[in-house]
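The complex is shown incomplete by one protein chain, all other protein chains being positioned as in the whole.
For chain A:
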Amino acid sequence: MKKKITAPVLENKKIADGIYDMTLDVPEIAEQAGAGQFVSLFCGDRSRLLPRPISLCGIDAEKGTIRLVYRVTGKQTGTAQIAERKAGDTIEVMGPLGNGFPLEMAEGKKVFLIGGGIGIPPMLETARVLADKAQVESVLGWRDAETFLRAEFEPYGTVIAATEDGSVGTRGNVLDAIRENGLSADLIFACGPRPMLRALKEYAEKNSIPCYLSMEERMACGIGACLACVCETTEVDSHSHVKNRRVCKDGPVFEAGEVKL
């Protein structure tokens, strides 16, 4: 049986404005988890009931730890509460959840790992596991000079940066960086804001590159039962026989052609 676990917090620190980096001691999850999957984090406050879906930034099966890099969405939010946890505290966590990236498709290929903003963290674990199987080119977009996690991508392949204010790398978004540097790839894995995913889907279709996008949506159960977090698909889904797949269960990673953005 799966269950919600009360996990010790090993570390929880701020790494950029509003961005926190937390490591949990939770072997049950670390042993099973894969790149692109997520966990449900609970605030531990009976007034804030719903889990926060947070992607896995790092998985260490040997140490039995997972690393979560997340954004605090505002004052007095659930994520602000999570950010208050200190080493030695505990937090309730459930997972791993969702499908993850189809890593086997990347073997021997040149792959773009594209992350935008708080979509960057899951691409780090993806880069780590693909580093010796594929030619990794990480194309990452930030708002400004606070390019959190950037240095950590470097051991795994080329890193191309874009910032909205132009302070680091290409001024603009990840697609501007791809164009400016004349980059190309055999495969795309990406996570980021909806406009970025929409642009990538178009880019991938135009250039006939297989592309997998990690989606985000407001969730409740996180396990596929409540049908809150659906995304519109081109084909009839197997669960409800409409054109709405469940981001938490059927995703969060979808082949770009199967979702409408």
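The working rule: contacts are C-beta pairs under 8 Å (C-beta built on N, C-alpha and C of every residue); 3 or more make two chains touch, one makes a residue touch a chain; residues count from 1.
Methods note: contacts and distances are computed from a predicted model.
Asks: So which of "asparagine synthase (glutamine-hydrolyzing)", "Phosphate transporter", "ATP-binding cassette domain-containing protein" or "Dihydroorotate dehydrogenase" is the UniProt name of the chain that got left out?
Replies: The record names the chain that does not appear here as "Dihydroorotate dehydrogenase".
Asks: Give the residue, chosen from A:Asp60, A:Asp186, A:Glu202 or A:Glu217, that touches the chain omitted from the document.
Replies: The missing chain is touched by A:Glu217.
Asks: Touching the left-out chain: which of A:Lys3, A:Lys86 or A:Lys206?
Replies: The one listed residue touching the chain not shown is A:Lys3.
Asks: Out of A:Lys109, A:Arg150, A:Arg198 or A:Lys243, which is the one that touches the chain we can't see?
Replies: Result: among the candidates, A:Lys243 touches the missing chain.
Asks: Kindly note down the residues of chain A that lie in touch with the hidden chain.
Replies: Against the left-out chain, chain A lists 1-4, 42, 46-51, 78, 94, 217-231, 239-244, 249.
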